[in-house]
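Mind looking over this structure? Questions follow.
Here the complex is missing a single protein chain, while all its other protein chains stay put.
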Amino acid sequence: MLEFLIEHTWLQALIKMALLILAFVMPLASLSTWAERRQSAMMQDRLGPNRAELRLGSIELRLWGILHFVADALKMVFKEDVVPARANRFLFGLAPILAIAPVIITFAIIPFGSDLCVGHAFEVLRDPASMCTSTIPLQVARIDQGFLFYFALASLAVYGTTLAGWASYNKWSLLGGLRASSQMMSYEVTMGLSLMGAFLIYGTLEPHAMVLAQGPTPSSWGIVTQPLAFFIFLTAAIAETKRAPFDLPEGEPEIIGYFVEYSGMRFGIFFLAEFVETIFLAAVVTTVFLGGWQVPWLYPDGFHLMGWTLELPHLAVVLIQLVVWSLKIIVLCWLQLLIRWTLPRFRPDQLMRLGWKQLLPASLINIVVTAGVVLARSGGR
Amino acid sequence: MAQAPHAPQEPTEGSKPRRGRVGVRVVGRPDSLEQRLYLPEVLRGLGVTMRHFFANVVGRKYTVTVQYPEEKAPYPERFRGLHRLMHREDGSVRCVACMLCPTACPAHCITIVAEDTGDGKEKRPKIFEIDELRCVVCGLCVEACPCDAIRMDTGRHAPAVVHRGDAILGKVDLLKLGGPSQATQGGKGATWREEQ
Amino acid sequence: MSHPSPPHQPTQIVFGMPTPAEVVAGTALELRSQPVPPPGWTPPWTREEDEEEEEELELPTEPMTVNMGPSHPAMHGTVRIVLTVEGETVRAADVQVGYLHRCFEKEAEAATWTQIFPYTDRLNYVSPLLNNVGYALAVEKLLGITDRIPERAQYIRVIVGEMSRITDHLTCLGASAAEVGALTVFFWMIKAREWLWELIEELTGARLTNSYVRIGGVAADLTPDFAPRLRDLIRRVRQTLGEVESLLVKNRIFRDRMDGVACFSPQEAVAWGWTGPCLRSTGVPYDVRKDHPYLVYDRFDFDVPVGSRGDNYDRFAVRMEEMRQSMRILEQAIEQIPPGPVQIDDPRISLPPKREVYNTIEGMINHFKLIVDGIKVPAGEVYSYTEGGNGELGFYIVSDGTGRPYKCRVRPPSFILMQSLHKLIVGGGIADVIPTFGMINMIGGECDR
Partner (left out) sequence: MAKADLDKLVATFPEAIVATHSHCGDETAVVLPSHLSEIMRWLKESGGFDLLVDLTAVDYLGRDPRFEVVYHLRSMQTGNRLRIKVQIGEIEGGPPPEVDSVVSIWPAANWMEREVWDLYGIRFAGHPDLRRVLLYEEFVGHPLRKDYPKERRQPLVRRENLLP
């Protein structure tokens, strides 16, 4: 069975993708719809949704209202799906799909664990390079141009919002769509450039290789070597997700947003896409700046810290890495929610000024400085 | 009187009340490099909300929510709620159909039709209806009542109804909410207005 | 009510926004000082040069007409703004109000003088007690009993009025903050407002539609534990305001949205009839409480905050500071309040105590006369004005000597502010319409009556 899997990488990829999306991303996205409300409530001195409960006979499961997302999903599914009379029905239907599909596809390049060494799962791996012959990479697609693939696909997502704005035959949503396209185009440049420094340091575009390059010592992680880039990228990427303080395309009190005419599950997909995007952003930040699945001082054969060693079997190492990777993502999602509920919204011209006049020059400076340091370190070769 | 620099003299009893000092102050527009850089102030703001978040998650420190059906915020004594009609010791309605409450009501929500009690002295309401949908809960009817027959101290809201007609409370409904009034002739009035 | 002309020169003390600690410690006054803008001064708001260049480079766009309102997420109350936009820039605006018109004046002409109190509750429904007080003062001025109102009643009116002013400003600033995306601030401010309303409910019997003030006094005395509860509440509100400031005042995103947006010069503001916090934001220190002291306002120390540029930020900061000053007044008022009756002792005006109504025939007849005929206000006309939440709240009353007003006109501050809204929003972006509108603080009930 395992051999079959190792041989047929396409099947492997399919299973991994399904597992990643269905077992991690989607549940987390659904949970973050609950977390957003609950967390904002906690920040705002309220209680937030806490009443959804499951009753099995005499057992009542309330679980702090986590089940709200189920109720939410049911509501979305069963709501009437209204298409405005003069909307372009085809594009109107296509837009939500275009909004969510690129993000989900891009998850393929995110490494969520080190390679699983089949056959040595319960042994302590002293020398992985020579011991492992057949491995299952915990990453859906290991493509050399990794992050270019991400940038290419991420720029597709803008079509979803712009089309939604245009197709719904509503002036407000059109304004929202236009805002979305200008915002996403402006910030894509900064986003790409801000990662350039990291690429220079790691010498690769491939996410898995980047994680390996950072290693298990936190002092060599991207957040330490590229602190400026971290903040620039975080800002630009939050702007990409179109969430507050960059939620201009939505801007409820101003223009109501590009999805003003959407209802039912079509709206639900936009809603979900936003959360998937936050998770993806967290995953990218983890990969580039927080050492990906690396756990501090956890080497393939166990923990090594200041002469103290704890040997662990390979499977345990991989599992710890998986859990820590998930934790990093959850913390980053939490941080994004915190930002979302703290800061006021930008105005379009401020947003453009921030993007083009502040973040872009800063990221260029970052590249030049990084390039200089890298060049000096490598002895000018 | 926390503003020590402003309060040179305390009001002295018996003398003319002191005049306050009224100044004009121009509100500041703080502007600093720190603020221009976005980040320090953003982080400070995040710190404030984070403090609220953790304090609320751990101990519900600042949380003010009242979970309505289970918990109820107490209604203060003076709360004006649903009307009630008081009755005498013998259970008969105190109202003597003097028509003061419909006169005082700015919303014209009270309808009274009077009838004789039969003893040749007093009247009583044959019909006493209050349209709770029209009522603006101002309390002027209670103030107007000369015999402590109508009160609004039930501590209950006007309930939601399915049909508009259900919101019109008749004499029977109002008496059910009522109790014997202590405002017997010659006795002390029972309202808080009396206590001043 | 005889308004003495202002005898005092305002002490022109100027400083940055003090922290709550500074206000409490009283050290705020020692900060730097600068002169109040002279009359004839115009805001130094000029557009950045590069922005003008950018405009020339932009492609021509076709104007588009969009309806903001009557039902729009940002329109508190119902108001319709027909915007002609070019891209994101507003080129023309037509503001249409009246969606909440419910004939206050026509209704008032059919009601007795006392029955108008519930109507005044519904004028500015976020500070109903200020309207109650304003209306009562107008009728008392016509009755000529302004000087005979018991002192305790006057203090209570000041207390409830200032509490209402705080709730008014909390609502305005909270809602505006929510509209620029800072929803957390909104909930914190609404939380503080709720505390105030709880106390008001205890005092008056209702949170919002208080109908608490009466001609000749107030309906009931303070509750026994009012003063300690109010002190505690002021402490908590101060803390909340401090937190709100830490989120907004120095946050560049917020400042960029508010600074230099919708500037109005003092001359323009006066010409357009502005009063209240909006007028003060332009630097004109006109406050009815200061310039024409009514009730016992001349006994309190407080500062009138004014702005320096007349932009949205100044309107925000002026309201913020006004809440602080209101709390100062409250603290002094609960300190100074004398014991005594809360209703004027005049059988022609105030209802007899219930005890007399129940037990004496004179009391009963007096009671009947007052309820059935209403208070007889001598014929004449009077204009009385107080400082409402949004500016000068005036009542112009004409009486023909019967128990009902011949005319009861209210001068609604926000209606007069609203007519210059188009001046503020044309030329700005769509995104600026919202904070500008929020800072005008149009209250539907007051604007449309």
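Think of it as A, B and C in the order they're written, each chain with its own count starting at 1.
By our rule, a residue touches a chain if its C-beta (ideal position, glycine included) is under 8 Å from a C-beta of that chain, and two chains touch if they have at least 3 such contacts.
Nothing here was measured: the structure is a model prediction, and the numbers come from that model.
Across the entire complex, contacts from the unshown chain go to C. Across C:121, C:168 or C:448, the residue that sits in touch with the chain not pictured is C:448. Touch with the chain that is not drawn comes from one residue among C:371, C:418 or C:443, which is C:418. Only one of the listed residues, C:232, C:345 or C:381, touches the absent chain: C:381. Residues of subunit C that touch the chain left out of the display are 1-3, 5-6, 65, 82, 94, 96-98, 101, 103, 105-107, 110, 141-142, 144, 270-275, 284, 286, 291-292, 380-383, 385, 392, 394, 396, 398, 406-407, 409, 411, 415-416, 418-420, 448-449.
Quick note on the criterion: only the chains that are shown with their structure count from here on.
Shown here, the protein chains touch in all possible pairs.
Of the two interfaces, A-C and B-C, the higher number of touching C-beta pairs belongs to B-C.
A comparison of C-alpha centroids places C closest to the centre of the full protein.
One simple way to say how far apart two chains are is to compare their mean CA positions; for subunit A and subunit B this gives 51 Å. Between the CA-based centres of subunit A and subunit C the separation comes to 47 Å, rounded to the whole angstrom.
Centre to centre, using the average C-alpha position, subunit B and subunit C are separated by 22 Å. Annotation for subunit B: residues 38, 42, 45, 48-49, 64 touch two or more other chains.
Counting partner chains per residue, subunit C has residues 184, 191, 247, 251, 253 touching two or more of them.
Interface residues of subunit B facing subunit A in the complex, by the touch rule stated above, are 38-39, 42, 45-46, 48-50, 52-53, 56-57, 62-65, 67.
Those residues of subunit C that touch subunit B in the complex are listed here as 8, 10-17, 23-26, 29-30, 34, 36, 111, 114-119, 121, 184, 191, 194, 198, 201-206, 209, 211, 219-221, 223, 243, 246-247, 249-253, 255, 259, 283, 285, 289-290, 296-309, 313-314, 317-318, 320-321, 328, 331-332, 335-336, 341-342, 351, 353-355, 357-359, 364, 367-368, 371-372.
Listed in rising order, the residues of subunit C touching subunit A in the complex are 51, 64, 66, 72-74, 88, 177-184, 187-188, 191, 247-248, 251, 253-254, 256-257, 429-434.
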